[in-house]
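This report concerns only the one structure given below.
The complex appears here minus one protein chain, its other protein chains still in place.
Order of writing sets the labels: A, B and C. Residues in every chain begin at 1.
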Amino acid sequence: MQTLAKTESSLDIFEKLESEVRSYCRGFPTLFAKARGYTLWDAEGTAYLDFFAGAGALNYGHNHPALKERLVRYIMDDGVTHSLDMATEAKRRLLATFDEVVLRPRKLDYKIMFPGPTGTNAVEAALKLARKVKGRQTILSFTNGFHGMTLGSLAVTGNGFKRGGAGVPLTNAVSMPFDDYFGDATDTAAYIERLLEDGGSGMEMPAAVIVETVQGEGGLNAASFGWLKRIEAICRKFDMLLIVDDIQVGCGRTGTFFSFEPAGIRPDIVTLSKSIGGYGLPLALTLLKPELDVWSPGEHNGTFRGNNLAFVTAEAALREYWSDGALEAETIRKSERIRTFLTDMIEKYPALQGAHRGRGFIQGIACGAAELAGDVCKEAFARGVIMETSGPSDEVFKLLPPLIIDDEGLADGFARIEAAIAAAVAKRKGSERE
Amino acid sequence: MQTLAKTESSLDIFEKLESEVRSYCRGFPTLFAKARGYTLWDAEGTAYLDFFAGAGALNYGHNHPALKERLVRYIMDDGVTHSLDMATEAKRRLLATFDEVVLRPRKLDYKIMFPGPTGTNAVEAALKLARKVKGRQTILSFTNGFHGMTLGSLAVTGNGFKRGGAGVPLTNAVSMPFDDYFGDATDTAAYIERLLEDGGSGMEMPAAVIVETVQGEGGLNAASFGWLKRIEAICRKFDMLLIVDDIQVGCGRTGTFFSFEPAGIRPDIVTLSKSIGGYGLPLALTLLKPELDVWSPGEHNGTFRGNNLAFVTAEAALREYWSDGALEAETIRKSERIRTFLTDMIEKYPALQGAHRGRGFIQGIACGAAELAGDVCKEAFARGVIMETSGPSDEVFKLLPPLIIDDEGLADGFARIEAAIAAAVAKRKGSERE
Amino acid sequence: MQTLAKTESSLDIFEKLESEVRSYCRGFPTLFAKARGYTLWDAEGTAYLDFFAGAGALNYGHNHPALKERLVRYIMDDGVTHSLDMATEAKRRLLATFDEVVLRPRKLDYKIMFPGPTGTNAVEAALKLARKVKGRQTILSFTNGFHGMTLGSLAVTGNGFKRGGAGVPLTNAVSMPFDDYFGDATDTAAYIERLLEDGGSGMEMPAAVIVETVQGEGGLNAASFGWLKRIEAICRKFDMLLIVDDIQVGCGRTGTFFSFEPAGIRPDIVTLSKSIGGYGLPLALTLLKPELDVWSPGEHNGTFRGNNLAFVTAEAALREYWSDGALEAETIRKSERIRTFLTDMIEKYPALQGAHRGRGFIQGIACGAAELAGDVCKEAFARGVIMETSGPSDEVFKLLPPLIIDDEGLADGFARIEAAIAAAVAKRKGSERE
Partner (left out) sequence: MQTLAKTESSLDIFEKLESEVRSYCRGFPTLFAKARGYTLWDAEGTAYLDFFAGAGALNYGHNHPALKERLVRYIMDDGVTHSLDMATEAKRRLLATFDEVVLRPRKLDYKIMFPGPTGTNAVEAALKLARKVKGRQTILSFTNGFHGMTLGSLAVTGNGFKRGGAGVPLTNAVSMPFDDYFGDATDTAAYIERLLEDGGSGMEMPAAVIVETVQGEGGLNAASFGWLKRIEAICRKFDMLLIVDDIQVGCGRTGTFFSFEPAGIRPDIVTLSKSIGGYGLPLALTLLKPELDVWSPGEHNGTFRGNNLAFVTAEAALREYWSDGALEAETIRKSERIRTFLTDMIEKYPALQGAHRGRGFIQGIACGAAELAGDVCKEAFARGVIMETSGPSDEVFKLLPPLIIDDEGLADGFARIEAAIAAAVAKRKGSERE
């Protein structure tokens, strides 16, 4: 990799010029220069297995060749790049393909909104719409939910550190216990129902419930399908909208295109982002049942809601991977491998005090001692694996490889991660002994 | 344009599948397929002069060849596309170039934050930071200011229709009269100072003032440089931060790179987006004085804050256009042509009851009868010009061509726009006669 | 009662001139003219047993002779009536007596604040102080708590109908489950602790917890002493203030002067009103630990905080009833009579599907069919007893006689109430049969 060798590999310039708010570059302290599939290379040419996948934005891996080909052709042909919400050829194709490949096979008739190309835009649009439709102001969200960093999304996000950044009270939202939040004896859905029924509970009737089926940032808490059905039933009973935020775990991360499919629920609004662009390009969608489409033109907008390069790669990815069931089947098969690996690790390394978390291609281990999760990630990076923690105390290390990873890649990753676990555990034992 | 001929040109699919929230596709009802420089072509092959420039996101025009070449090469080389906030080669270059070409020549030492790739992300980050630094909650914003559609940005935006979309009270912000808001007799800066000095005014001391030097969405109101200096002085006097939102009128739209340069002020925080990406790709920056960089790592973040394709084109655009003063000089020269054209129009068509608005490459005419502005835009579209209205009652038609437009393009545009004005005025007179 | 006979007994004038917001006059539709002890007479001379006692404001009955004598003498002597917060003789005596009779014997060293003469003023002052002391904004309150009707107090009140009256979002408060809210299996104190410990729970760390030991308006829910101690411990652990709102159940209503005494807790702030004035005159106190007295002079105030007539009767009542333990002992003894009566009723009238609620002189029966409680009160009124419902669905009928009621009065009341129950139950059975 000659060209790379010529680049300056130092991170000095980031320290000097970039704000202290930067974070991942601290955990993965090298200068990345090239990427393909599930591999990243730094400027020195060192390769890394990517078990983070852009926090779920790279389900099809880096720089997928088929998508790349489509993307470059579009650029070379001077296809429209930036279009606000004018009609373009690329957008037309994406709409048609999403309808054909995603919606119709699942008997869903959502209308599609382009709220601006980040997840938090999609969530803000969903919350606005729910409040408009129902004429109510409160949104019911869940402990350890994560929905974004702008003020509306932050108000329905659980993380106290993130919330604290707002600098103002976060209002018009009420946080309720997620599935299994408070032990087996407490049915959190029944608890929520009790509060909604009780005119003296102090909870205003919410316009909507917003929920992730697997809480990616919040510690890989996977809601049971039964609980999700209960939440949907509560929404129907109290005339609230059900919003599923599928930004991180949609687009196949749990196997099915939408994460909520196996639960058999029909959300009123769905937010998608991250991997919907296919290639890692900014894109977000808010899907809404047709009868909810009470928007006035321009009532929500954004300069980059017409990011046509992402339309092109999004459409290509849908064609490539969702025209048939192959990816879904493979993802489910490999998910089992991941599950087996993690449960083995828990058994083999009791010092982890590990508990399995998550489902599909978003699984991990919650460590009894929170620092261990960070140590595992550090050791993994030293062994060429990019992997992150999750949870309110960063107590979970999580595996989010791209869906397109092959069995060799998985096996390679597992081997390195086990070595990282062993090293982290050993280091910890050592420090305890001292 | 054979390939285009083959595409389906109908807009039916947008009506069927896209949310009612879509707006520009209603004003420019055709299917766009190709773009270059200041020209867009639709699927039928009809060409349009682009006097809207992606609402200011396309200062260098569509699909600029030099940028395109750099972009395609980067993609072909498998440069990292999506990186969250990990260090990448493309980001390193952008940081270094921004420092070299923009900051150092202007003796500015801002630190650079990547808050997520839309303008509203940049604003939300700015507001969070100001509140954190000052430990106060209120932000002072201005009548007819526009800062974005997520909840924090919307609270400092003036437009009632946009605000109404929130569905909840917009709090912790106070709206003050912009320069020249209430006639010559009232000095709005002095009025603001009076409220801040008066312990009984009912205004909490703000953490910061957020201001656009030219209010793009709010009606092309251009603040005088003297007023901007007054606002800066008031910020210093009352220990508030000064945030300039240069998302729409920065990156050379008014001639200088930052719109505030000729006013001689030094904002504490600057937001950039739209044209900073160079090629119309999603990117946003929040610039902050180094002493304000009290962020904790990850206190604000976003999945697409590492949009490397935009880093590449942003860096290329800075190199191409800001290494010397040529673009600035040309922009200023052509701005005078625009000004002359518009003042001529006002004189020639008294039925417009026109008032000149704006400066640089963001000028327009406020029409005495608000509907006329929309009519002019409709007639312009019929004559192959894409152009939009602005202002609280859409009473301003505005000219925002790309900065790279040549004199022929301008002349062509002017001719068509004059024809559109004439037609709109004639139509109006006709309808009044009936 | 000759004079009364001359008065106009019609309620027409109330219907014509008084706002629709009036309520109790609808449930007790007669014109009251005279009162003494536990008896009220209407303009026709009909006597009523008062088992409502001004919603807890008349613990010493109506127009207590000893207090009356003191009050009239003070008025005749031209003692200061209205004094804002200037020092007066009457206030001096009240301060000294409250210290001597209430605080010192209980080894409490609260400072005394006169926040304005209604309960909600006392609560608003408590919330302000807690927020100031802790520099935090959230207050933790409980399901079915009631703290007042002004905006700050309403935000910590559970009742949805009352909350709805605000017309704006009620913010900076979080409602948590009261003791025994969700069945035996769920320890609500542990649940609250879990949320506070969990950095991802979405709950901002509160400045304070506000709690009633018995929820008077919320359905006579009596917290167990163990739970109250748990809540106090949680306050200590998380550095939150503990505010006990003893407005309704303080001043001896549960036997002891403060309702929290038997629980062995030491609140940081205590609010008192209702019976503290002794004679039914408006008065409220906010008690605070000396180290919390960080108020600036005048930071909270109110025109009638110097209601000297109430100071006189308050002082007289303290002297009369709290210099020794006689009232406390009698209240506890008679409370057992009330309890026995109510449990007998539950057993004897299974159609009530009754559950016993409350303690001390604030006990009642929660009826399986909510309407029954209202029917019992209506029938009671027809039999000369004034009595009210409580609870989110008005499903509880409650007995709040004055503490000074004698055994004959109790027996008389019980007999009439049983007759009312029997009638209500019979009526219901009749209507079910049809």
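The rule is short, and it goes like this: a residue touches a chain if its C-beta (ideal position, glycine included) is under 8 Å from a C-beta of that chain, and two chains touch if they have at least 3 such contacts.
Bear in mind the structure is a predicted one, so any value in this text is a computation, not a measurement.
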Among shown chains, those touching the left-out chain: A, B, C
Of B:148, B:219, B:252 or B:282, the one touching the omitted chain in the full complex: B:219
Touch list for chain C against the chain that is not drawn: 3-4, 7-8, 11, 13-14, 17-26, 28-36, 40, 43, 54-58, 62-63, 68, 71-72, 75-89, 91-92, 95-96, 98-99, 111-114, 116-121, 124-125, 127-128, 130-132, 137, 148-153, 155, 161-162, 164-168, 171-172, 207, 247, 273-274, 279-282, 286, 288, 293-304, 307, 309
Chain A, residues in touch with the chain not shown (by the definition above): 168-169
Residues in chain B touching the chain absent from view: 137-138, 141-145, 156-161, 163, 169-175, 177, 181-182, 185-186, 190-191, 194-195, 198-205, 218-219, 391-393
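Throughout what follows, only the chains that are shown with their structure count from here on.
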Chain closest to the middle [Cα centroid of all protein chains]: A
Chain centre separation (chain B, chain C; CA means) in Å: 59
Interchain centroid distance [CA atoms averaged], chain A/chain C, Å: 50
Centroid spacing, where centroids are CA-atom means, of chain A and chain B in whole angstrom: 30
Contacts with two or more other chains, residues of chain B listed in rising order: 168
